[in-house]
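Sharing a structure here in structure tokens format.
A single protein chain has been removed from this complex, and every other one stays in its place.
Naming follows writing order (A, B and C), and every chain is counted from residue 1.
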Amino acid sequence: MHTILLTGFEPFGGEQSNPSWLAVQQLDGYQLDDEVQIVSRQLSCVFEKSQQELKTAIAELKPVLVLALGQAGGRTELCFEKVAINFIDARIADNAGQQPVGAPVVAEGPAAYFTTLPIKAMVNRLKQQGIPAAVSYTAGTYVCNTVFYAMMHQLKDKPKVRAGFLHIPYAPEQAIGKAVTSMPVDMVVRALKLCLPVALQSSEDLQIVAGTLD
Amino acid sequence: MHTILLTGFEPFGGEQSNPSWLAVQQLDGYQLDDEVQIVSRQLSCVFEKSQQELKTAIAELKPVLVLALGQAGGRTELCFEKVAINFIDARIADNAGQQPVGAPVVAEGPAAYFTTLPIKAMVNRLKQQGIPAAVSYTAGTYVCNTVFYAMMHQLKDKPKVRAGFLHIPYAPEQAIGKAVTSMPVDMVVRALKLCLPVALQSSEDLQIVAGTLD
Amino acid sequence: MHTILLTGFEPFGGEQSNPSWLAVQQLDGYQLDDEVQIVSRQLSCVFEKSQQELKTAIAELKPVLVLALGQAGGRTELCFEKVAINFIDARIADNAGQQPVGAPVVAEGPAAYFTTLPIKAMVNRLKQQGIPAAVSYTAGTYVCNTVFYAMMHQLKDKPKVRAGFLHIPYAPEQAIGKAVTSMPVDMVVRALKLCLPVALQSSEDLQIVAGTLD
Partner (left out) sequence: MHTILLTGFEPFGGEQSNPSWLAVQQLDGYQLDDEVQIVSRQLSCVFEKSQQELKTAIAELKPVLVLALGQAGGRTELCFEKVAINFIDARIADNAGQQPVGAPVVAEGPAAYFTTLPIKAMVNRLKQQGIPAAVSYTAGTYVCNTVFYAMMHQLKDKPKVRAGFLHIPYAPEQAIGKAVTSMPVDMVVRALKLCLPVALQSSEDLQIVAGTLD
């Protein structure tokens, strides 16, 4: 039996819940097929601790694929991140009160890592099934990007373990009064069931356009 | 048995479906309680014809309440319209190829009518249940506003029949590649079941803030 | 000599300045041609007082044309308002601490008034000169709409006095850190010089499209 590790974050920024955890929590123990099972873990919204939690989970579970999820309030689609950058700039303090500014995730690490998931193929699959999705070229400079970068750095010598990051919109109840997009958690769960098999099939991505002009 | 009339539009503007009809269609024949039943009708996206269709349906069904729904691509919430204006300005032709510009809905009619639904109370109910909703102060200048104005004009001497208009976001499958908000049709259906009983209870609206600065 | 009355508001909502006043202030005393002079007045951002100030200015100056300006943070264009509604719903208190909710501007007044300015022609002139402008179908429910409605109500029996309302974006210094559009005050001043002669020429508007779908 192979393992897919999904992670979601605890709430932050004054929110009561975090849709990334609400979604992946529903898939803990879910069998994608006879050979692949999902394990879900919650990460703290804390710069140092979240990296350690993810590192421990990967060491323990030896997953063939890791997809970390995070909430991105204001996004209108499921956003599969292309690039993790070696840069932290916290606009608000994390849940432990730390607010690093202008710091690297890994001292002396490279400027960036690309995801090793076939994200265009995953996006394509979701769009075919009526679920708004896109490739994103920035994961921000907060805990999400930090966890993404730390994960790719940890796995840099293990090319067989595919890994990436998915930003998801607010859940509807979070969007009340904010006049921003939301997506029901059930739709995120359905999306994960649809795109994870695509991610397992191949690391080769589709040669279709998913770029932005600026 | 009392009747609530719900209307939705046929597709327009190159879309394959219209979520306003997909939603109300599911509620045709639905009994809200022992005394109130919903009847759903589709309206053409044609300036003259849609007004006639609605007029005929109201004359035939003698509803106690009418809520017309329309698609508003780009909106992030369920938008209950406050005001219908006596003005048509079609940015695109309707489904019969007509494109009136700078014309009144009703010659010599008043500049505007306000909805007679307790829309703040309806919005409030939805927000309490985790569904993004708001009061809107413009229904545009296309077929939606035209139907809304014609309906309020028809009912102006029948104060017991409450009436209004609800703009809804794109369905998710319509939002693909547009980078705009969407809302699943099932959530719209759930919202209607929650807010229609509020609309039946009283025409007195809540004294809570729902304004915009500009 | 004929008079055009321009009004702008004092700052509100925690802002240090109001671009509507910064713009019209520059045009106080400006002669549009041999026969027409501009007089500019500042209005308080207070529901009752602003109406009284405008009423007094109109009675005193007997203008042939009145254009009231207001700040609309977040708008991307100069927005000429089509319709003033008889409805107040203050999201924040005005500068005198009053916050009316769900109230009419004029008890027993009609639901709405349309502007009597040829706003499509004015918008058209600005776009030809490279200045972003559009017709808007909601002036909100705060002091701006209230002043607009009260003005049209005061002038309803004086069809020779054309009147309307123009919402303008933030000035650049207000937009700092808000990630919203701004427009330099000098561009607003230039726009007024370009579109006021159009407004004087005729009350007949152009038959061009300026509508919105929803």
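Odds and ends about this structure:
As a working rule, a residue touches a chain if its C-beta (ideal position, glycine included) is under 8 Å from a C-beta of that chain, and two chains touch if they have at least 3 such contacts.
Note that the structure is predicted; figures quoted are calculated from it, not measured.
For the chain excluded from display, the touched partners among the shown chains of the whole complex are A, C. Contact with the undisplayed chain is limited, among C:Q98, C:T181 or C:S203, to C:T181.
For the options C:A84, C:V105, C:A134 or C:V147, the residue in contact with the chain missing from this view is C:A134. Taking the whole complex into account, subunit C touches the unshown chain at residues 76-77, 127, 130-132, 134, 171-173, 175-177, 179-184, 187. Of the residues in subunit A, those that touch the hidden partner chain are 13, 70-75, 82-83, 85, 87-92, 99, 101-102, 110-114, 120, 135, 137-142, 144, 167, 205, 207-214.
Methods note: only the chains that are shown with their structure count from here on.
Here the chain-to-chain distance from subunit B to subunit C, counted in touching steps, is 1. Farthest chain from subunit B (centres taken as the mean of C-alpha atoms): A. Simply put, subunit A must spin 180° to overlay its Cα atoms on subunit B, rounded in steps of 5.
Centre-to-centre spacing of subunit A and subunit C amounts to 47 Å, using the average Cα coordinate of each chain.
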